[in-house]
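One protein chain is absent from this view; the other protein chains keep their places.
First chain written, first letter: the chains are A, B and C, and each begins at residue 1.
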Amino acid sequence: MNYNLPVLLIAIPILFSFLSLILGSFNKILSKIILISVIIFNIISGICIYNSVLKNGNILTVIGNYLPPFGINLISTYTSISFLILLYIVFLVASLIFVSKNDDRADKISSVLLLYLASSTGILLTGDIFNLFVFIEIFSISNIILISIKDKKLSIKGSLKYLIITSIGASLYLFGIGFLYGILGTLNLSEISLNFDNISYFSKVFIFLFFLGSIMAELEVFPFNFWISDSYAGSKNYVNILLSGLSSIVALYIFIRLFLTVFGYPTFISFSYSLPFNVKTLFLTIFGLSVIVNELAALSSKNVKRILGFSSASSLSLILLSLSTGLKNGVMAAMLIAISVIISKPLLFLSSHQIMKGKGEKNLNSFIDGFRRNPLFSILFIIGVFTLVGFPLTPSFWGKFLLFISATEKISYTTLILVIVVFSITIELFYYFRLMHKLFIKDENIKVEKTKNNFVYIFSGILLASIIIFFSVKPYFTQNIVEKTTEDIFDKSGYIKSCLKSGEIDDR
Amino acid sequence: MRESDFNVGKFFAFLFVLILFLFMLSPLFEEGDGAKIDKNLSDIKNRVSYFHSLKSVKEIERILSDNNDFSKYREITDSAKTVIFGESKDLENGTANLVTSIVLDYRGFDTLGELIVLFISILGLTIILSTLSFAKFEEPSFLQITGVKFVTPFMILVGIYIFLHGHLSPGGGFPAGAIIATATLFSLIGCKFNYRVSNLKFIESNAGFFVILLATLGLYFTGSFFGNYLPTGIVGKLYSSSLILIIYSLVGLKVGAELSVGIKTLYNGEKDDDR
Amino acid sequence: MIFIAIIFIFIGVLFSFLGSLGILRMKDTYNRLQTSTKATTLGAFSTIIGVGFLNPSWFFKLILIAFFILITSPIASHSLARASHKTGIKLEENQFDALNNENGEKK
Partner (left out) sequence: MMIDNRTLYIYSFIIFLIGIYGAITNRNLIKILVSLSIIETALNIFLVSTGYINGSNPPILHSGMKLISPNSINISDPLPHALVLTAIVIGVGTTAIGIGLTIKLYNHYKTLNVNRMGDKDEL
């Protein structure tokens, strides 16, 4: 029962982040070797945990030899561990790119990257609300540092904006924790979810709004998304990959865990009778607005990195929109879209970086004649775009299809969801096809030289593309994963039982 | 921005804040069940920390694992032990300071995260400011030099005392580290004591390494991360807390070195010391 | 005993209050420094004496505290005044500065 491998996923990166500083002062290459080997260790042990979760159900890891709710514990569920493996693949790509570059501060940055890995693992696994807060703080501080690495005005401005918004968010989160602890007397997520319905009405609204406000910044949702434009445009390539891929996985997981499992959908529905506003309507409005605003911002910007950043924010909002329908089909759709977004966004950043290589400005015109310069990455870019927009047979296509179906189930929201989804698909198609069109424009005046691609870029690009193709070619495999994840998300009593060994609760 | 625009913005900000305030007051004046916050606060028995402060978590766990229901722990508050200062021994942990027992034993993982937050922020400071160098400071005066030379040893002594007695009295590793770092700041300003950042970084990362190593050894000895594997003594003695004394000392060293690195970085930029 | 202690503590609190009032009332940095350090030194001292009367067993610790306040407070005010003079903060009313030469430049 007490299975200790999950805690090593957090402890080993932390241990080696200190070692990377000690050994890196002798030779910078050592710290790079440490980084890569730790990620490979994490991937292998993540797959081991995945197998045992498949066999035995949720795994409870006790820390400090005190069983929950007295001590801190980690719970590895199917959702968290499959998210974790996706995260590790994206992280592997980003860190391979980091390793292939020369940097004076390689030892320090690889230490930051290791802590980033540890904190995101911790967010995905932890079963304690305050521990979650600590890991979120580590995560956002390392995000700030990574954004500001590129020593430009833009990147520093972006990271400062991110810092201000996340620290306000963190204080809101702590207020929520204070309320929860004051009322329930516990910090364990399972026990909170067991007793959350008993809290009185105003306090419930309060706690709910505090937590919602606090994770808005991580979620890149509309009123709190002003940090995106600077930080995506002003940061390095591997940081873009981390921000678009990893950050969205983590934010999504926090949203799922807090609002679907812990506070629970039953609570949401009982909310809606007594509140002046309906929670579901609130969610749909916020996220729908966010989709539209982000798409419009992406349409209007000239910088390619900015376009990709806003488009990743809008697809994250689309995922949240389909999560907040609260239906089984909606959540499945969210998972399908999430898989395609998480893998295709890093691919897009990678390939656009390679296409624009050698051009001084990073605006739309640097895409001209990209196909003749760099055919491989142009093809990869096109694959990424098709996956993101929802070309038939890709996971994103099935996701959007399911979202339409789920929209027809609840009549009151059908038009809203339909309008938003169609709108977003249209605008996405417009600006991505504009980019793709530029790839094939021939500029006869300039002699074209083929770009030399680094081996690491080719490897990681082909890795990501083959994962996407694998998911598209084997729809039953994808369906299997997504159905299991959805079941796990709705299985509130299973989550509680794996932690507290009890907890009869009526789901839905 | 002109003055007139500013006032309008301020007025709307004030209105926004006022509405938020009224909204925040609402849970306090709720009828019926709403006063739950107040009701529960007056009773520590409804909380997890009740068992923490009586150091009887293992006892409760034993009883609960017979019933096989961990959500009903609030109903068996009677079986907790009695803790007497200077007499009780062989408890779960022998710390007289109950906050420390929570910080480093029951919720030790949080403290690990806390350490890492400090570590990563100072690391980030050195990364961010590594390309900057600041203007040199003025020479210190005679009064400052003498004062600093007199005060600094005492400050370091107090710092060491505080982290060694973190389990008996208020304080612990973090305040002690802050005091030690203040001492290094004084010596930097007062008598131009120019320490090398790389040495401090070495201390810092080694201390962090050993903290996690000690925690990981718990995996081998007790079967869980951060488990205590050293014996505990009588409550109130210096050697009463098992791992807490060692870990807090390492934390004190680490925080002191870390904050000194931060001060040095802000003082001079990392550029023009060693290398 | 308690009566004497209360009188001492009252004096201490009064002087601390006057010191903080001085920070509000005085016009420039140096005057503010003067009021704050002098008044808080006396305030802290008489508070410590008062506490010593209340709790005679803490006598030794209190002497140590008083000693450190005696050492550190003048140094702190000295460094503050020195720093503000070096950065060129001027007096509010009387422009004459004994540390400068006749033309108003720093020596």
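The working rule: contacts are C-beta pairs under 8 Å (C-beta built on N, C-alpha and C of every residue); 3 or more make two chains touch, one makes a residue touch a chain.
These numbers were taken from a predicted model, which means no experiment stands behind them.
Every shown chain that the unseen chain touches in the whole complex is listed here: A, B. Of the listed positions B:Ile63, B:Leu132 or B:Leu157, the one in contact with the omitted chain in the full complex is B:Leu132. The chain not shown here is touched by just one of A:Ile36, A:Leu174 or A:Ile425, and that residue is A:Leu174.
Screening A:Leu5, A:Ile43 or A:Leu163 for touch with the missing chain picks out A:Leu163. Where chain A meets the missing chain, the touching residues are 130, 134, 137, 141, 144-145, 148, 152-154, 156-157, 159-160, 163-164, 167-168, 170-171, 174-175, 177-179, 181-182, 187, 233-234, 303, 362-363. The set of chain B residues touching the chain not shown comprises 1, 6, 9-10, 13-14, 16-17, 20-21, 24-25, 28, 37-38, 41-42, 44-45, 47-50, 52-54, 56, 77-78, 80-86, 96-99, 101-103, 107, 110-111, 113-114, 117-118, 120-122, 124-125, 128-129, 132, 169-170, 172, 174, 235-236, 262, 265-266.
In the analysis below, only the chains that are shown with their structure count from here on.
Taken as a graph of touching chains, this assembly is arranged as a line, each chain contacting the next along an open chain of partners.
Chain A and chain B have Cα centroids lying 30 Å from one another. Between chain B and chain C, the centres computed from C-alpha atoms are 32 Å apart. The centroid of the Cα atoms in chain A and the matching centroid in chain C are 55 Å apart. Per the touch definition, chain A reaches chain B in the complex via residues 2, 4, 7, 11, 14-15, 18-19, 21-22, 25, 61-72, 105, 108-109, 111-112, 115, 118-119, 122, 130-131, 134-135, 137-138, 141-142, 144-145, 148-149, 151, 156, 179, 181-183, 185-188, 191, 194, 199-203, 206, 496, 499-503. By the touch criterion stated above, chain C contacts chain B in their complex at residues 68, 71-72, 74-75, 78-79, 82, 86.
Of all the residues in chain B, the ones that touch chain C in their complex are 138, 141, 143-144, 147, 150-151, 154, 189.
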